[in-house]
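Taking it in order: structure first as structure tokens, then the write-up.
Note that this complex is displayed minus one protein chain, with the remaining chains in position.
What follows is chain A.
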Amino acid sequence: MLWACLRFPGLAFSAAFAATPEAGPSALLDHRTRQRLIAAANAEATTHGVRRGQSLAAARALCSSLEVRPRDPDAEGRLLAELAAWCYQFSGHVSLVPPHAILMEVGASLRLFDGWPVLAERLRSGLAAQGHAHTLAATPFAAASWVFAAHADGMVLPEREGVRRMLGALPLNQSGLPVATVTSLHAMGFRRLEEVFRLPRPELTRRIGREGVNWLDRIRGEAADALPAWQPPANFRQKIEFDGELDGSQPLLFPLRRLTRALANLLAARDGGVQRFTLTLDHARGESTRVVVAMAAPQRDAERLFELARTRLERVTLPAPARAIELDAEELPVFRPPLRDLFEPVRGDGLDWPALDERLRARLGDAALRQIALVADHRPERASRYGTPGATVSLPRRRRPLWLLPRPMPMRPDPAAVLAGPERIESGWWDGDDARRDYYIVRTVHGQQAWAYLPPGTLDGWMLHGWFA
């Protein structure tokens, strides 16, 4: 077993500032206390002297341009789950440690990822690309990894003995014990964990209680850690609400990128894809705009999903500024990577059909791209329709034109010669749209071959219905 622990010190910030990137000095307010206290401050605010635990008034006095938002525990939970989804591609056992850490068992996946250094690099570069500050540590004991991730970023201890030795050297205030316990141990003259480890158990229990002893056992791997395994959800729904209103599609791209990336992370975890999702933009007075993004084949690449959503969004004119954006994906079908012919040469700009299909649909709209299907109907205009070609139906035995006019039109001048016909077509009396016509293949004065009909029993009133192109 090798447990890797990822801690995200900036998670609360990212969650609170999801709609717009934080710019300038910003701080978070603690949501639990009634006094308005600063819970965290970003680097820029810290240079102005804003500190954790200050009152809001004091912080504002130090930095007038400070942007303040309350902590949003729900959003933090969602963001942590999103990160867990991303981590799920590296390990089958991922566990959330609220408020902002994730534990994952990587011992079983080391061989797949060519060892720890490569895996760690992939974790770090992937998280950096998503803009998440993080610290990482790995040991055979989950609780110990959590402790090291907080104070010794990059620590990897595959040996149990090594873990115990390194733990022993830790100052007590880094041990993960409750503050009160640490204070009382300090008062007893203890400074490092090894001194505490040397105490006889009954003595230790009397001094720090069962809870404390249990924690010390967990970090030393002497008590088993029961970590609930995170399970990827079956669908995706995430909403980002804005502080103000965003006008036009351009400012919406930042939250959109976040949403599509979250979706891609979930898809990677589920080993699934998405073929259709909905973007809902909320406006004032309960109005909303829905944008459906549909694809020819399931997709899961974050960049591709973003591009698709962006092109769709840019085609929409919003009736009013947006207050929130929601991405909703109900169906997450199984993803099948495109199959390629082993011997097919791959060209530089080569696209497979689904990719081309998507590119065309994104620019031209869904309706512009169609297929033609045969229908078993004797009425000529119904024998062909736009739709998915299905089973073959029996074909008419007579010749049919390659071009059909959208609707028959009077033919002027009259045909120069009749080449074949008449062919009586009489059908459709059962659905009220009955047709009764005599079709001829005719030649015009220009030498064109046309498909034209006359009402039965008449000799003029030629109607042109198709070209033998």
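For the reader, a short list of remarks on this structure follows.
We adopt the following convention: contacts are C-beta pairs under 8 Å (C-beta built on N, C-alpha and C of every residue); 3 or more make two chains touch, one makes a residue touch a chain; residues count from 1.
To be clear about the criterion, contacts and distances are computed from a predicted model.
Matching "Isoquinoline 1-oxidoreductase, alpha subunit", "Spermidine/putrescine ABC transporter permease", "Gluconate 2-dehydrogenase subunit 3" or "Cell division inhibitor SulA" against the UniProt entry of the left-out chain gives the name "Cell division inhibitor SulA".
Checked against the full complex, the candidates A:113, A:254 or A:467 give a single residue touching the omitted chain, namely A:467.
Of the candidate positions A:189, A:406, A:432 or A:457, contact with the hidden chain is made by A:406. Considering the full assembly, A:450 is the residue among A:28, A:50, A:123 or A:450 that touches the omitted chain. Annotation for chain A: contacts to the undisplayed chain at residues 347-353, 355-356, 359-360, 363-364, 367-375, 380, 383-386, 389, 392, 395-396, 399-406, 443-444, 446-450, 466-469.
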